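What you see is the complex with one protein chain gone and the rest in place.
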Amino acid sequence: MRRAGPVAISGMGLVTAAGSCLPDTLRTLEREREFQPTPPPFAVAFGFPVFRCAEAAFGLCPERPAGRSGERGFTGVFPDPAEAPLRLSRTTMLALCAALEAWRSAGFSETAEPPGLRLGIVVGTSVGASLDFFPLYAALKAGNNISELCPERADGAGGTNRGRGAGSASGANGAGGTNRGRGAGSTSGANGAGGEDGPAVEKQNLPLTEIEDYLTANPAQALGEIFRCSGPALSVADACSSGTDAVGIGAGWIRSGICDLVLAGGADALSYITYVGFAGLRLPSPTVCRPFDRRRDGLTLGEGAGFMLLETEASRRKRKVKAVAFAAGYGTAADAHHLTAPHPEGRGLASAVQQALAQAGLRMEDMAFINAHGTATAVNDAAEAAFFTTRCPGIPVIATKGATGHTLGAAGAIEAVLSAAHLADGSLPATPNFREPDPALGFSPVNAPLPVRGGAAVSLSLAFGGNNSALVLTGGEQ
Amino acid sequence: MDIRTALKQELIKELRLEDIGPEDIDNAAPLFGEGLGLDSLDAVELTVLVQRRFGVIIEDIDAAREAFASVDALAGYIETRKGELPCAGPGLSQ
Partner (left out) sequence: MKLAVDGTACLGSFGTGMEALLRGAPLPAVHADGRAVAADTSALKARLPARALRQIDHFSRMALLCALNALEDAGIPESPPRDTGIILVSGYGPATPTFEFQDSILAYGEILASPLAFSRSVQNIPAATLAVTLHLVGPCATVCRGDFPVADGLCIARQWLEEGRVERVLFGAVDEYSPLLARLTRLRVGMRASRAGREGLRAALPVSEGAVFFCLTADKDISAFAGKCRRGCIEDILFGRAGNIDPPDNTGVGTRGEVPVFLSGAVPRRLRALPGMRHVGHVYGNIPIAQAFDAISALSCGNGLPAGRALCLAHGTGGRTACLHVRQAENRGGAS
């Protein structure tokens, strides 16, 4: 891994359960120690609470047309109406809000690729890249005859809204909406697949627009259309390391000259399917996640988005814009050990960190702090703790998922943004929800505000499938 | 059908142990590690299968480790707890 020049970050944006924009989340982290999750936004048989983003988080989304009542939409934004999806998924809206905050804080006012500059988009996501539109799936399995359905109606009434009901199943909250159409919990057993009897699946007149949304839910594609970018626009689906990987990939595009600007980040909305899946794997905590705490008993799912605007030196100098921080190095490596458990000695993690440091031309001793993955599961925290105590003794560690929840595809990007912001602020807040050290781990994360000494930090992500990714961030220009 | 045979059916079908039949699984042989070579993910699936088929809930996989030692051990665990079945509700009916 060769040493390479750092890549400037000229703007950042963040949407989490702890704040609707980056300054909000930073203030909340300074002010609060304990963060309480809330019940999931959909009816489900499990009781694990989650971290949700407030509706105010979507305030940055432009031009929400009055249009169909109760819906959010961006019909005015897409240049070619024939090509535009009629609504954006919640994951895409989260991405757009954070991306717009980054874009505007870097000094751009037009939501479009600037003339003469090439913009690329890279979004880490799990929900945004997967086919988990459950109410639609359930209804289709129940035998709705979609060949008879009419396409979207000119009046925009009836067909497009029918069957979605309050807290609609698609677009607006994307979190699976009401119980309607699932038959889960109430009619499970052999009959649950939607027979005529029971409250199984309500027959719905599904408009083809829902199908269109279902198949075009890719946030990178949507952002690519909104910004009319001419560079690559892709979604990285590396599970929990996606956000970190997105920033690393975006920085690579800047260095190699493929793009002048890259909006790199991650986004994931709470998803019914993901929630049920994690619950079945017995990963969530019944109360709240407490990373590295003696009484930790699982993760708490969350939603959000974090974005960085990466920029070439040439473009930055021309625009006379300061760098908020720098993406100095990126590393990623597979454990190649087991599909769901991390390597017990952190083999992949060590390799990823070593790559990132090598690219940044720095050593672990130069790091002012580490932002851990810290999901608060027994296995993850133990694996990371082993790594910290053997390879990074004495370096302060912060874990932020106690405030944001585990946002899956967004996590790495959210934590990269927070790490860069903490470097810029010169101080770390206490680790949210951490109370009591676990003697078995051999270390404690930061549990009181701490001044940051030094100009570099590393942010880590460990993913399902055994992927490990690391970013080295360095301080910006004052 | 007796519990052991039913368990082996579930193992073969749901854990995709292709190319073997119930007669190929030794009731006393280890399920995890050697023997059938199941892993931690299979263990989680197995708890769901046991609940689906027999209505027995395994709350804590770690605490129930001995139950997963073999088909015999798991059958014994199910036999002792089947009598404590709560009233059948969603998901427990056959």
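Observations
Order as written gives the chain letters A and B; numbering starts at 1 within each chain.
The criterion applied here is as follows: a residue touches a chain if its C-beta (ideal position, glycine included) is under 8 Å from a C-beta of that chain, and two chains touch if they have at least 3 such contacts.
A quick note: this is a predicted structure, and the numbers were derived from the prediction, not measured.
Between the chain not shown and the residues A:A54, A:A112, A:L281 or A:L450, the one that touches is A:L281.
Of the candidate positions A:A54, A:L234, A:A378 or A:L450, contact with the hidden chain is made by A:L234. Set against the missing chain, the residues A:I258, A:M364, A:V379 or A:L450 yield one that touches it, A:I258.
Where chain A meets the missing chain, the touching residues are 1-2, 4, 44-46, 78, 80, 82-83, 126, 129-132, 134, 137-138, 140-141, 146-147, 151, 182-185, 188-190, 192-194, 208, 211-212, 214-216, 218, 220-221, 224-225, 228, 230-239, 245, 249, 252-253, 255-256, 258, 273, 276-282, 332-340, 347-348, 351, 355, 359, 463-467. Where chain B meets the omitted chain, the residues involved are 14-19, 37, 41-42, 44-45, 48, 51-52, 90-91.
Operating definition for what follows: only the chains that are shown with their structure count from here on.
Considering their complex, residues 39-41, 44, 48, 61, 90-91, 93-94 of chain B touch chain A.
Those residues of chain A that touch chain B in the complex are listed here as 45, 185-190, 280-282, 338-341.
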